[in-house]
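With one protein chain held back, the other chains of the complex are shown just where they sit.
Let's turn to chain A:
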């Protein structure tokens, strides 16, 4: 065997292949959020440029209307808005995924079949999923070309597990048990120097029972030699998100800009919810942001300082000493455990772009 190569292993299509590892061997497991947390801070290189989420913006430059509008994906006209609507208003748990080895887009049907067989086998072994429920689980994999940013991005891949109870009549609709979505929106950083055999879809969104995630994650990890890790969102990233999303123009400002802080290590834990009327929050942000289409670290700091000092003026509490755990706006909400909800279809790809960037920085 050549040095550096590994023993032959079965590829996704069952043929034995020799693989040349790109990085050292890692155990197959889905890692917890705690492991991921240390890595979600933007790397030092980004910080020195002052724009953790700024690379994409720097490239896109000014948008025509002179305000920071999170960019629309190139393929917005094509595709069915219905399909991307399934991403809205659901709580998605975030994972980062290392590039998939020898993932072939033409073989989605085969993969669905193999994954279905794997799930059935796991259930027979007694692992995974609900005891005592008589279910046939169907697996469907599909491409979502609507969810991509630049042309180098891979179109998203949607995985859906649906069930039909054996008791229910034949023509009843399948119930979706679990959904997962691999996507990459402006992930050029990662895909730039990627060898051909690898598919870059660094962001994974999961919705549904954890047991299904475990089974599906294991199958993908085994089959495509990738690693899933929970993606936590640091308070630092959360402040960027709330600043950016507060500035987005929405037709009807219905939901408040809410920040939730937690102070766990007191004798009695304390949670503080600080919700600001969206018009007032936007008015504040608008006076802070200097250049449309661009946000600087300083502007985010000023925004947060303003909110903190208004709070301190009333309550004499230093919010900056507490832990920011969740932010919520009309565009989206994000929790530090790596759970997001996207609420506005117009800004969907913008939010995915931020999350893609977080996922990439966890991988690298």
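Heads up, the rule we're going with is that a contact is a pair of C-beta atoms (placed from the backbone, for glycine too) under 8 Å apart; a residue touches a chain by one contact, two chains touch by 3 or more; residues count from 1.
Following the convention adopted for this analysis, contacts and distances are computed from a predicted model.
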| item | value |
| --- | --- |
| Hidden subunit of the complex - UniProt protein name among "Eukaryotic rRNA processing", "Centromere protein N", "Transcription factor IIIB 50 kDa subunit" or "Myotubularin phosphatase domain-containing protein" | "Centromere protein N" |
| Given A:276, A:295, A:348 or A:363, the one touching the chain that is not displayed | A:276 |
| Residue, one of A:125, A:252 or A:313, that touches the chain absent here | A:313 |
| Residue, one of A:256, A:300, A:325 or A:359, that touches the chain absent here | A:256 |
| Where the unshown chain meets chain A, residue by residue | 256, 263, 265-277, 280, 283-284, 287-288, 302, 305-306, 309-311, 313-318, 321-322 |
